[in-house]
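Only one protein chain is missing; all other protein chains are in place.
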Amino acid sequence: MGERVFITGVGMITAIGDDVQQNLEHLLTARSGLGVTDYVDTIHRNILPVAEVKHSDVELAAMAGLPDNKGYSRTTLLGLVAIQEALRNAGIADPQEVPTGLVNATTVGGMVETERHYFTLTDPAREGEMMPVADLLDCGDCSQRIADTVHIDEFVTTISTACSSSANALMLGARMIKQGLLSRAVCGGTEALTRFTINGFNSLKNTDRQPCRPFDQQRNGLNLGEGAAYLVLESESLVQQRGATVLAELTGYANTNEAFHATSPSPEGDGALAAMGEAIEMGGLTPQDVQYINVHGTATLTNDASEGKALQRLFGKAVPPFSSTKPFTGHTLAAAGAVEAIFAVLAIREQVIFPNLNFSEKMEELDIIPQTTLRHAPIQHVLSNSFGFGGNNASLVISKF
Amino acid sequence: MKFQCYIQSSCAISPQHTFQQDIFSEALQTTDTNMLQAWQPSYAGLIPPNSLRRMSKALKMGLAAASQCLAEGGIANPGAIITGTGKGSLQDMEKFIKDIQTYHETALNPTQFIQSTFNAVNGLIALQQQNTQYNNTFVHRGLSFESALLDALLQLSAGKHHVLLGGFDEVTPDQFQIKSHSGWWKQEKIHSAALLQHLSPGTIAGEGAVFFLLANQPGDHPAASIEGMKLLHKPSSHKLDTALQQFLDEHALQPGHIDLLMSGRNGDSNYQHFYDQVAQALPGIPEVSFKPLCGEYDTAHAFGLWLAAQMIKAGKAPQQWFPAGTVFPKAYRTVLLYNQYYGEQHAFILLKKAL
């Protein structure tokens, strides 16, 4: 149905690098971005590892080419750094030359600034006093500011489906291209570490005090991360018309809901199975065509058990090499789907499978273990999973062009 | 792009008595607090007690309106569940922020964190209906609902037979306070029924949850069909005119074909000129505004769409809700909706009587 959708540009910033190349170097040399937060004011600072981008807001603003950071949330600044790289990478100087949309994703918008000023903002004595920070919490704020700064005005929207947000952003962009509404969509997500989210996941008792151990018997939860990542999607006809370089093709995707629990996946991975199966089918592929799976792999007790079961159900005895890259970047929530989609593009470009760090002991309920070392292999199709609260599951298939 | 999209059923929880009521006889609900709060139905019987006990207002309104809409449409499992919300469950987000402060980041209940997630309502609907299909949530301020509608139109044209579409937002005292720092509300307290007569900076706040069951086939008794939508970001006055003209052209409409302009006019003198401009481009077309009924909020346009669909379906207006002297059309076949959000986000939606 509709046109083929190509990935023609990628841009990112995470704890393991300010751009795609730096991220790749860390992946290839197995250097994790987990550490201690310098920017979030929290009592968990020395207890819970996080993967933080080591730049202040002022530095990020400079990297984004802004005179200062006034009026921009950290979420927006991270997003700007990443999207500018993606547009440069795609060779797009003026996004308005063809109808270009921005589909952005975030889980808490400008919470960093809101939580800092909340009690001033809600002080009745100050009602009516103008305060620019009052608008930052709205999730749409970061998308709109990013769009305005890079001059995208044809279509802008924001998706928030927890940890699958930016995978869904990529899907919407691809569908708008396939259905002829846009010829180009820049899709991805941005997420800043906040005290709100750190305490949120900690209250669910699924944050590990050690670097996270995806698919390990001793895993004990996730580590949060921050960052932003965007991919430029273009229709086949636009790619041909402007002679753009294709990095990879987005061949399949699926969004399913687990309808099991507000935060927990079903024990047998029904939702994960459905999302992966449908994405592979949409790409006109069979499970045997997949050479690498970048799993969701948050290292929570329930995710890895459920996702692992789903892998075994879908691939049977022939589960392809898989790894979670969350020990590198932390769980970047709304950005994770796009971060990992770029890792899929890199896996294809470099013909490598990235290692799953911190693994030592097979999970007793599974027969499979992740890829623990960097491995060179022919990679044609990569499956990338993002599963979230609310049962929101998403899988993408990214293919070599 | 043209779409086949029929409203099979709908449900609104709003400051008016709209939930399972005859809106053509219900009295107008008003406030003089500048904050129109939704009239809450009894949720027992609509939501299982074990779920209800933890839920905040936004979640209850959203889940109840969604369930009722599906029940009335006779479709338990639509092919997609798509919502828009500007703010999500504010009560939960606020409580969690305050608890972090009060308990110094220790001993925190996860419930508020979970429920503050913007897709919490979608997850609850899917869980309640045991619906495992496409599920998405848009959070783009004044175009949150419209983004969800666009996704719904795409899903229908890609072959889904039914889509559950919703828009919901709640107002809280904290949020009211916060947005006062952006100059959103009138300084003077006014009577909501007289909102449009009080032209001054700012407007009044509102809230609600509105759901639609959309289908790609007319079915037996469609309320109306959604013909198309046009979204604009910070348009110049010239761009707004051009966009309206193009939108009408795309749908082969002369201004005279439009029976009613349903506008989001809200008495805010800062942005009144946009509504004036659209009204002037449609000379002689009766205009009614839905904001005195529901207040201003990110997804208020969903209420406007719901009201317009009710009017088309019944062939009449709940005239008691509008100021004396309002001119109503003779027929309700074609309604153009126009709403803008603080000057930045603008949307046209075209609604027609289904043939």
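Every chain is named by a letter (A and B) in the order it is written, and numbering of its residues begins at 1.
In this text, a residue touches a chain if its C-beta (ideal position, glycine included) is under 8 Å from a C-beta of that chain, and two chains touch if they have at least 3 such contacts.
To be clear about the criterion, contacts and distances are computed from a predicted model.
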Record-based protein name (UniProt) of the chain missing from this complex, from "Acyl carrier protein", "Isoquinoline 1-oxidoreductase beta subunit", "Energy-coupling factor transport system permease protein" or "Penicillin-binding protein 2": "Acyl carrier protein"
From B:Ile97, B:Ile114 or B:Ala148, residue that would touch the chain that is not displayed: B:Ile114
Contacts of subunit B with the absent chain, listed as residue ranges: 49-50, 53-54, 103, 106-111, 114
Footprint left on subunit A by the chain that the document does not show: 203-205, 261-264, 301
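Here, only the chains that are shown with their structure count from here on.
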Centroid distance [mean C-alpha coordinates] between subunit B and subunit A, Å: 30
Contacting residues of subunit A [partner subunit B, same complex]: 1, 42-44, 106-107, 109, 114-115, 118-119, 121-124, 126-131, 133-135, 137-141, 143-144, 147, 153, 155-162, 168, 172, 175-176, 179-181, 195-196, 199-204, 255-263, 270-271, 274, 388-392
Of all residues in subunit B, those that touch subunit A in their complex: 1, 81, 86-88, 96-97, 100-101, 104-106, 108-110, 113-120, 122-124, 126-127, 129-144, 147, 150-151, 154, 157-158, 174, 177-183, 187, 231, 233-234, 298, 344-345
